[in-house]
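One chain of protein is taken out of this complex; the other chains stay put.
And then chain A:
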Amino acid sequence: MSTGVAIVGAAESDLGSTGLSTLGLQTQAVTRALSDAGLTLADVDGIATTGVSRFSATQLADHFGIVPTWTDSTFAGGSAFEMFVARAAQAIRDGQASVVVISFASNQRSARTRRLGGVFEAWVPEAQFEEPYDPLYPASYYGMAAQAYLHRYGGTREQLAEVAVAAREWALLNPEAFRHDAGRITAADVVGAPMVSSPLTVADCCLVTDGGGAVVLTSLERARDLRRTPVEVLGYGERTTHTSFTTVPDLTVPGAAGSAADAYRRAGITAADVDVVEVYDSFTITAALSLEGLGFCGPGEALDLIADGRTRPGGALPLNTTGGGLSYCHPGQYGVLLLVEAVRQLRGDCGRRQVRGAEVAVAHGTGGILSTHATVVLGVAR
């Protein structure tokens, strides 16, 4: 099935430690993605972005000199961009926009803006009832989820470390990856790294880098006249589960399951049809829970699924083929880069890390403290 909408351009901004401004990085991402599509800013009538300012899409439209007929600045952390694909597809089908750019960029590494406790908003209930206890936001929530998961299913810390070990293997194949030249790591390296919020060490946590990306969407009909092979949006779904550390009854049950089920149903596929998987790996446990939510295995089976190098280069389930947030790039809201890589894999653009014959890809974003979950299924006809 198809939504009748396609991704026709995709690009990264400069990544890593850039010394550039957020809007400078946004400009790189957007103009490179448009150039990839063979389009220009004059073609764009829809903008979806976050992390620019309080008026994110408005700010970006002003910066580019565009008066959009449609915008979206839904703030849903790292999953926002997968949600934007759904909104954009609906807007394009409905005729409210014809060419939509979805983008994000951050200079958080250069600007040193990341805080361990998160952003403090004195008026939300969490400020009275949770922040006084000094949880790290988001690391302590993922630490508690990992603790609960390993306790419930009896997995080992070393098994969970495989997520980071496999990510590094992919990064070694990706010249753009922050850890491209950092060499292999072992499970013992991950487990033995300095503890952040137990059982998660600094090697279980995503990078803090600058970076950004953009994708360009239009109707499949128009896409057929453009320069690149269209990547069809086959399906999408999302779940929004909580903001509090205490809402969800069981931290081992991810909202990804509902999100993925909706996306697969729209696309008319099952997990078995997916050739390449790009999931949010803010932490090793995020990726493990997402694989279960996405139906690649049952609850409690993710650590067996990823064993024996199955998600490494050459494995049966290619996962986070850039090196992921753990070894490639994590600018704070990483979800747009999941889409960029999924598109590149489907087009066969990925050089040494290319998954051969990839026809269906899933990009799955997670925001906040396992708060928001959004799945996009993409496909290309070969």
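The criterion applied here is as follows: a contact is a pair of C-beta atoms (placed from the backbone, for glycine too) under 8 Å apart; a residue touches a chain by one contact, two chains touch by 3 or more; residues count from 1.
Going forward, contacts and distances are computed from a predicted model.
Of the names listed as "SoxAX cytochrome complex subunit A", "Fatty acid desaturase", "Sarcosine oxidase subunit gamma" or "DNA-binding protein", the one that matches the UniProt record for the absent chain is "DNA-binding protein". Note on the undisplayed chain: of the listed residues A:40, A:53, A:113 or A:128, the one touching it is A:128. Note on the undisplayed chain: of the listed residues A:8, A:251 or A:279, the one touching it is A:251.
In the complete complex, the residue from A:23, A:41 or A:148 that touches the missing chain is A:148. Listed here are the chain A residues that touch the chain not shown: 115-118, 122-123, 125, 127-130, 132-137, 140, 143-145, 147-148, 151, 194-200, 244-247, 249, 251.
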